[in-house]
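Omission of a single protein chain aside, the complex is shown with its protein chains in their original locations.
Now for chain A:
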Amino acid sequence: MCGSKNKIMMGGSILKITDAQLKSMYLTMLKIRKFETRAMDKFAEGKIPGFVHLYIGEEAVATGACANLREDDYITSTHRGHGHIIAKGGELNYMMAELFGKETGYGRGKGGSMHIADASKGILGANGIVGAGHNIAVGAGFAAQYKGTDQVCVCFFGDGSTNQSTFHESMNLASIWKLPVIFVCENNGYGISVSQKRHQAITDVSVRATAYNMPGVTVDGNDVFAVYEAVGEAVARARKGQGPSLIECKTYRWRGHFEGDPTVYRPEGELEAWKKKDPIPRLEKYLMENDIMTEDEIKTLNADVDKMIDDANEFADKSKIPALESALEDVYTDIVEEGRVR
């Protein structure tokens, strides 16, 4: 990253971005990193049951992509969804409470880490089925086109899901109907334990865009500006009715597929090499070198986010576990099954 204040050079062109936007992106990345780190600790402590898939290392993708979106735009997410939800404006308190399985959580304790949604903010849900978000994103894009709005939907997914039939079906449908969908592939190099070179015969997922006659680009997913710019162009196209795009962001997850994964499949030195490309210090450096934030301001913001995470943790901790009757609610809008003799 280089360039003078507010004018970041991207491939010869100048990326326009305000100080306020830069600070907001930095704040988002910190929120994700610190939320995930706390989730990691609380999972280890036994406060969080089930599976937790952490986003640490990939923060620039959700942040750069969602910085282009309005509150009424949509996203679909994945099993590794906390970052996307935070970047789209999800509330940390309700998220942490959901991870803890509490009644105040986003899903009232019935979904957990993999199923957080907030329709009021266009968050159509994390998803436990790999590749399921593709089709749902196409549905959201269809709804925007049908209603004649200029809303868009960003569909986040990993490299692993690009081998599901849903990837093909949704890219094809979005393309023929020119739907306002931005397919953002977070290529972190692994589908669970299987490396990309063992799960597909291409290195750049973006080449698949050719098959659907849509633009496809690959960017450094640890460079928040690169993500911001590429997704920004795709969002602008989509808002103008010019159809979908595929943006591949090369990145890396620092943790295993899920917490508890011993990551025996990773070559030695791979993680360390990627840690050197940590997106957060890269942005910090830019902010300081360009006099957008001082070191003190950065320290203060870090402390503010620590406090937010502490508050979310406390909110989750102090919240009640769900009442048993609530297990019978929300199956339908109208029918509540009575508890039956078993």
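Following the convention adopted for this analysis, a residue touches a chain if its C-beta (ideal position, glycine included) is under 8 Å from a C-beta of that chain, and two chains touch if they have at least 3 such contacts; residues count from 1.
One rule holds in what follows: contacts and distances are computed from a predicted model.
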| item | value |
| --- | --- |
| Omitted chain (choose from "Macrolide ABC transporter ATP-binding protein", "YdbS-like PH domain-containing protein", "Putative membrane protein" or "Alpha-ketoacid dehydrogenase subunit beta") - UniProt protein name | "Alpha-ketoacid dehydrogenase subunit beta" |
| Selected residue (touches chain absent from view) among A:32, A:52 or A:173 | A:173 |
| Residue, one of A:28, A:63 or A:76, that touches the chain absent here | A:76 |
| Full-complex contact with the absent chain, from A:17, A:62, A:96 or A:132 | A:132 |
| Which of A:41, A:295, A:311 or A:329 contacts the chain that the document leaves out | A:329 |
| Touching residues (missing chain, whole complex) on chain A | 74, 76, 105-112, 115-120, 124-125, 127-129, 132, 134-144, 146-147, 153, 165-166, 169-170, 172-173, 176, 329-335, 337 |
